[in-house]
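Here it is: the structure, laid out below.
In this view, the complex is presented without one of its protein chains, the others remaining in place.
The first chain written gets the first letter, and so on, giving A and B; residue counts start at 1 in each chain.
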């Protein structure tokens, strides 16, 4: 065709495209279906009973099975990628992930973000973007709020701005800010639902659980999961592109690692039925297809809830490890020289609070 | 067992089993569910907003999310394989693919075909079969009509018939023959739904978009998709068989390539929310697991619709390319010597019309 000429297609934002206070209304709202939940089970092997059976959900006070908050998080996160992190070098961290109210099948979520911090790197080629993202349901009700920061490329040749506005981020979501779903009542919970596992009152701070099972990631597993979340970051999908990267292969979406670790943690923390907050998280090292993921959890705090004899809050540090058994490793996180250093086989360090049977 | 003896099992039709005017009622009617849609998202990464959220579908005039016409096409196509193309050497082309009315979750489709052409090849071993296939819903209403032609083996030792009846096929579906869903009204569409992308009025004929993202096909991806469509062509599934073929490995179902290219095209054509027709299509070269697929679209025509200020028809040529960037290739389609010749990395050439926000 003689008059053919190339038009540019959307590329996402570069570091120099962001401004403090900028509002981003992310595209492609998403109705969550029961099929999302089923596929999530098939992708992760999760067995947390509240999300597996209507009878269990009913016994826990819900009219129907609520959506797993990890699934909700990935869908909401996926929405932000097209604007925030399409040009990301690395996903550096999360903070203040709060789940305000449960979602159910047929709910539609829409996601927007505000830029809350920008810090140019001294190399002149990249900068760190901090965003505060909010997911709302079809009634406009807030369901999820989270902050994250990513290192993003500058446009080629972009001038230095010297911007250095790092926001104040809390290291945890306070108990007062954590929502307990109003329906949740566990007096009728049957211990058999969750394999007669330990409850909050059976744990003490410092207890560490190696969750024993391992799960090997297949290429299709993480590709299907990441597409399900409509996360379109190229590093997860384009082997032709990644063949020329430092790693030479596609990176597994870090959120898939979070979900695998959560699923593995059923074996030991099966009574931690609801996720009320993720305090902080980082992907310490990349994962690839072929890696086998293990998880280990350490109890950081156990908090009673006034007026509730059925549940307690259990704060946990969950580490993801690849191709290694944490019980045989010299260290996972090393603080020896005053700086946090992760073993190269540690792929995830995340702190979260579970609502657990008391 | 002494009295054991082998009975033959169905093998599909051979070239010499077909007759002009023959009617084929294909087996296994199929109810489309919302899970098909979810799985389609996970398999392709599609983000066309009309199929992602009830809120968006409602804003577009639909009571619920309509089924993606590409998914509908694959399910209908799959039904024809067991009769038409189980003994196919190659799937040669498509023409006149028309979508008459939208389908919704819980609709059941049944498919029948009529043989409209037969052309024996001079090698005496194969021939080309032309069929006109129609998919109807549970109310008997036509939802999809398409023509395709395949090269099919003759039975071993079948006599020459010399048949050479090639049907007249239109090179395009005229605008008059394209259906706009009666519900469709985009006055309430929010630009954020589709990432504030270009609309029909922002394009002109000749505009070409390289859709930037690439997607690497994993063996499970295409196997899952092809099984979901209940397409049982052996070349896609049986590695033991294919190890002895020219290619030595399983072929990816061409329809999966179409869907990947469509999904990739969201980045640039995200406002082309509805597929009203596929005018013609061919799988120029085979794809295999491990290939990374890219897509490029060129605007062929933009047609206003009388009385409609919200939408226009945008006719597009979409090319699928594997393991290569079309912007760096010397040619994609070469007409130099009077014959259409494709670059070996071009895997798909399809012309289709999108209903696009105006």
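The rule is short, and it goes like this: contacts are C-beta pairs under 8 Å (C-beta built on N, C-alpha and C of every residue); 3 or more make two chains touch, one makes a residue touch a chain.
Worth saying up front: this structure is predicted, and the values here are computed from it rather than measured.
Contact with the chain not shown here comes from a single listed residue; of B:234, B:308 or B:341, that residue is B:234. Touching the chain that is not shown, out of B:35, B:142 or B:305: B:35 (per the contact rule at the top).
Among A:24, A:43 or A:200, the one in contact with the hidden chain is A:43.
Among A:138, A:267 or A:282, only A:267 touches the chain left out of the display. As for the chain not pictured, it touches subunit B at residues 1-7, 9-11, 25-31, 33-36, 38-39, 82-83, 106, 108, 110, 138, 218-220, 223-228, 230, 232, 234, 237-241, 250. Considering the complete assembly, subunit A touches the hidden chain via residues 33-35, 37-39, 41-45, 47, 49, 52-56, 65, 192-198, 203, 205-216, 218-221, 224, 267-268, 270, 290, 292, 294, 298, 323-324, 327.
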